[in-house]
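Partial view: only certain chains, each at its native spot in the assembly.
Labels run A and B following the written order; every chain starts at residue 1.
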């Protein structure tokens, strides 16, 4: 499906402050960025670089006063996510070098502390895809989705204890449980069609049978029509806007709609 | 100036063939990609990766039949290129690691064979910016710009001999001469406002006093309003479309216009 998606961020900036944005999606497996319109008001110099995870980042100095960032995208996306029940586990010795970092614990994903839980959840699953699906399904049924129950410092260990959180907490828990059974897992942030209420979204990917698969523990049957904006070890790596200074986000708007073939 | 630029490539494809495109500019020093519309017809899966020079490349299989690629850009560009007469040469021992590769000879830039010419041209110039400007100015006055006098296999040594060529030959010669006096130099391809006749363009950059500067030997007074699309050692690295199979480019259209602030 062709999606029309984007977001608008409106800031009040009391004094010029450095900002790093990560709002520009890349074309890749399952998504093709047909068009992109990226506006910054007032217009100021921006430098773009690629971070260690391959994300395109924009560095700039937010000027004093009102500051607006808007990105609009038209992206061809896959209507279904790929699934592969039974796909086999990749033994660590056969993993590609660049997936090994996604086995390590990270800020919000203390996989070193969740091994017992993971073993329990995946006890009867076949090694590989079915283990990750068991983890995803366990989170989906045992953790309550509720706004305002977690914050920017909540990590997977806390979510495992409290069994409540939002999409990023669900992803952090899923990632941690995968890593603790030696399955590389990474954080994804992006857009999802028909999300209710509409917002930016987070989910995770696990490396199975030679490729990355999409998992989303917030949905009973994870839907397709997703736009990946950034990858990372966890939320620490994929903040779509990181500000180094005082700035107030006054308004944020996110939209994801079907783009009718005409028009 | 805000530029509206882009190109359209129309191919006839007798049998499915792999293609690598390099058409998506990055935002960076002196350019901000406000909007981009990238269309491929018929619509097919595309994978994007970053090449060793940081260029965004798109891999795809061109399907049999008529195949069209179109990219439209709106880019804020600098009206003037930065110049820095007198800016000092960076001794090799102080060059950043990642500039060292741009001292090496490459396919079209046999800097190992052009040292004597470079020494002659830059004899009276101050080391650094003024040397490169002497090289640029020498090429601009001594080499004749003429279509159809060179081809895809023409290299800097031949251009130095024949003193005739097109923009890519001018750039290759400039790059080679810089490298032979230990100034890192790289190829740039992109768009230039008011180019006559309109086409894609090539020029070069040299690393002086801690940063890259733009040089264009095809113009008496190099203008600004340029959109960089790709960087590389020479033309071998920055082909905007590389086809691995028989395909006929039936039509190619390039445009670069001022984008009026309204509309």
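We adopt the following convention: contacts are C-beta pairs under 8 Å (C-beta built on N, C-alpha and C of every residue); 3 or more make two chains touch, one makes a residue touch a chain.
Note that the structure is predicted; figures quoted are calculated from it, not measured.
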Exercise for the section: With 2 copies present in place, identify the total for the complete complex. Expected result: 4
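Here is the rule we use: only the chains that are shown with their structure count from here on.
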Exercise for the section: For the Cα fit of subunit A against subunit B, please give the angle of the superposing rotation, nearest 5 degrees. Expected result: 180
Completion exercise
Cα centroid separation, subunit A vs subunit B, in Å, comes to 35
Handout entry: Touching residues (chain side subunit B, partner subunit A) in the complex
Key = 26-29, 32-40, 43, 45-48, 50, 54, 56, 58, 74, 76
